[in-house]
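Dropping the structure in here first, questions after.
A single protein chain has been omitted; all remaining protein chains appear in their positions.
Chain naming follows the written order as A, B and C, and within any one chain the residues start at number 1.
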C-alpha cells in the first residue's frame, strides 16, 4: 500500500489533483476550508481533517494548492497550521501560485522546523488537471524533489526542474502567467483592429491560431476573445489581477522594468475597478480593449 | 505552356518566390532595382526588364514584392511604372507589406486604368518562401482572386481569403506583424525577469516553447531572444520599425487604441534612434529590454 | 496709414487676432470658409474676399490661422490659393498649429515663388487672443521675421525667436501641446487617486494649483478636471487628438521615443473612438481616466 499524503485545498484545480492521487492508490488526509467539498472524493480513500495541522499529522508528504500567499502562510504557520504537526523530514509540496519570496520564507521556516518545502506550481486549466496533463515546475531541495517526483507524476504530463533555489519554479510560474495575460491583450488589440477595419474577428483568430500562432494559448483564448465569449467564467479577473500584481512585484524586487507587464496589470486593475472582478479575465481584457475602441 | 508573368522585386523573399514560379513552368518578365540579382534566376525562364513598365508589358498577371508603400506606389504610377503598359484586365498581385489605405488607392488606380489589383501579403521568412510554405492572405476583386489563386498555389502552403475589400489582407498582415513584435517584447521581458531572478533564460524559453507556447513564433524567436543571439541579421530593426508604424497608423485611422502596439513601436523606435537600425529586430527588442534592466 | 494685410481663418482664435489688427490700424483683406463670419469684424476696415488668392492680392504680409496641415496646404497651393497672387517678397506669417515638415515644404514653395513664409504658432486660448496676451513663437527667414514682428506685437504679450530653420517654432508648439495634454493626464490620474481614497478632488487641485504647480495650466485646467466640468467646449477632443498625432509623428520622424506622448495620444484616440470627438478635450482625458477607475 502507498503512503498517506496530506492534501490541502480542493479548489477548481485541487479537486482533480486529489482525485488523481486517489486513483493512483494514495490515501489522502484532506483539509478544505469548505468541508463539504471533501465529500466529492472517494470516501474510502480520504480522511476528513478539521485543520491543516490535522492533515499534516503523520504524513511523509503534504500537498497544498491554495489561492494566495496569505492563505498559504496562515495554513502553514497559523495556530492550526501544518508546522504544528508536520513530521521531521516530511516534504511539503507547495503547488499554489505565489510570490517567490513567500516561497523562500516558507522554505526557511520548514528548515528550522526540521521538515522540507519545495515549490511546485503548475500550468494548465482544470480540464488539464483532470486529465493529468499539467505541466509542473519544481524547485528547491534536491532530496525533497526526488521524494516528490513519483507523486507528481500522477498529476501532470511533464515535470521540469528549475534548480535548487526554492523560488525558481515560482518565478517561472509568475513569468508564464504574465506571458499569457499579455497574449490576451495582444489578441484583443489585434482582433479589435481587424474588426474596426471591417474584417471578421473570428476568421482572423482562426487564421493566426492555425498558422504562426498555433499554440494552445492562442487557439483557446483566441477563440474566446474573437467571439467575445466571456461565459462561463473559467478564471476570475480578480485572480488574474492578483497574478499580474505578482509579476509587477517580482519586477520591482528584481529591478526588471517590464512595460508590457505594467500595461497588462493596468488592464486588469481597470477591470476590477469597473466591477468586473468576478467575471472572466478574458472579459476583463477583451471588453476593456473593445470599450476603449468604442465597440 | 504557361502564361508569362511580370515579376517585380527580388529581395530576400521575392527571389525564392520567383524561383518557385519558374520551377512551376512560368516564364517571368523580371524587373529589379539591382539588375544583377536577376542573374541568380534560371536565365532560360526570365526576360530581364529595365523598368516596371517593361515587366508589365503584355502579361495577364504581375506580381510585386517590394519593401514599402512609397516604392510600390512609384513602381505602379511612376513615369516608368506598371500602369504605363499593363494590359486591360490584367491582374496585379501585390504581395508587399503595405498600408491598407495604400492598397485601396492603388486598386482604384488600376480600376480606372482598366486592370485589377489584389492584395496578397504573406507570413513566413525566406526559408518558408523557398520551401513554398508561406501563408498567403488575399483580398480584393473576386474574379481577380480566382485568376491569382493557381499562381499563388506555387508559393505557399495555404491561401486564406479575407474578402472583397482590397485592404483586408493588408490589415491581417499588419495585425499579424504587430502580434509577432509584441510577442518578442513579452518574451524579452519574461526571460529577463527569469535571468534577474537567477534562472537560466534558455531553459525557461525551452519550457514555454515546448508547452503552452509551442508555436513557431515562440519557439524560433524564443531561442534567439533567450540566447541573445542577434546574428546573422534576418530582419532589420528598421524594417520592423516600419511595420510597427503601419500598425500605429492603422490604429489611428480606424480609431483603435492599441497600447501594446505603441509600446512595441516605441521599443523599435528607440532601437533605430540608438543606431541599431541595421541590426536584427530581435536585437532591437531583446537588447533594449536587457539594457533597461541593467544586464 | 498702415499697410494692408491679408488674413485667412476666422476661427475661435483668428477672429480675435483679426480684430486686434484692425484696432491697431490695419486694413485686412479677409478670406474665411464661412463668409458670414467676416461680418463680425469692423466692416470699414475689411475687404471681404472670396478666395485665399484674393486675400493675398497686393499685400506685403498675409497671416493664416487654420485648423490643420491639409487646409493650410490647400489654401496655399490650391487652384485659388495664396501663391496664385502673392506679391514677390511678401511675407506669409503662418500661425496655425501644423507639422514642422509641412512648414518646411511650404517655405520652400514660397521661396521658389519669390515670396517668404515664416512659422509663427501661438500659445493661449481665445481669451488670451482677445486680450493680446498670446505667447508667440517664430522661426524662419531673418528678414521676414523682422518684417513680421511689428505686426505680431499687436497680437501677443511676448514673441520668442526659435531660429532660422522654419520648422523650429512648430516643434516648440507641438512640444508644448504635448506637455499640456500630458499634464491633463497627470492631473486626472492624481485627482482620481485622491477621489478614490476619500478626498475632495477640488481641494486637492486647489492645493497643488496654489503651491508647487501654480502655473496657469495647472490652475485653469486643474479646476475643470477636478470639478469634472466639461462644458462649455473650449477645445474639441478631436482637435486635441490631431495635436497628439502631430507629436507622435514628430517623435517618429526625429527618432525620439516619447512614451508619455503615446500614452496621451492613446487617451484621446480612445475619446474619439468612443464618440466624444466633439466634446472638450478635458472631458476626453478626465472622463477617460475616471471611467477606467470605475467612477
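The rule we apply is simple: a contact is a pair of C-beta atoms (placed from the backbone, for glycine too) under 8 Å apart; a residue touches a chain by one contact, two chains touch by 3 or more.
Nothing here was measured: the structure is a model prediction, and the numbers come from that model.
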| item | value |
| --- | --- |
| Of A:12, A:68 or A:262, the residue in touch with the unshown chain | A:262 |
| Residue, one of C:7, C:86, C:123 or C:281, that touches the chain absent here | C:123 |
| Interface with the unshown chain - residue positions in subunit A | 245, 248, 251-252, 255-259, 262-263, 265-266, 269-270, 272-273 |
| Absent-chain interface as seen on subunit C, which is shown | 100, 123, 135, 137, 158, 160, 162-163, 165, 167-168, 171-172, 174-176, 178-180, 182-183, 185-187, 189-194, 196-200, 203-204, 207-208, 211-218, 247, 250-251, 254-261, 263, 289, 292-294 |
| Residues from subunit B at the interface with the omitted partner, ascending | 259, 270, 273-275, 291-295 |
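Simple rule for what comes next: only the chains that are shown with their structure count from here on.
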| item | value |
| --- | --- |
| Angular offset of subunit B relative to subunit C [C-alpha, multiple of 5 degrees] | 180 |
| Inter-chain pair with the most contacting C-beta pairs | A-B |
| Centre distance in Å when subunit A and subunit C are each reduced to the mean of their C-alpha atoms | 53 |
| Residue numbers of subunit A (touch at least two other chains) | 259, 292-294 |
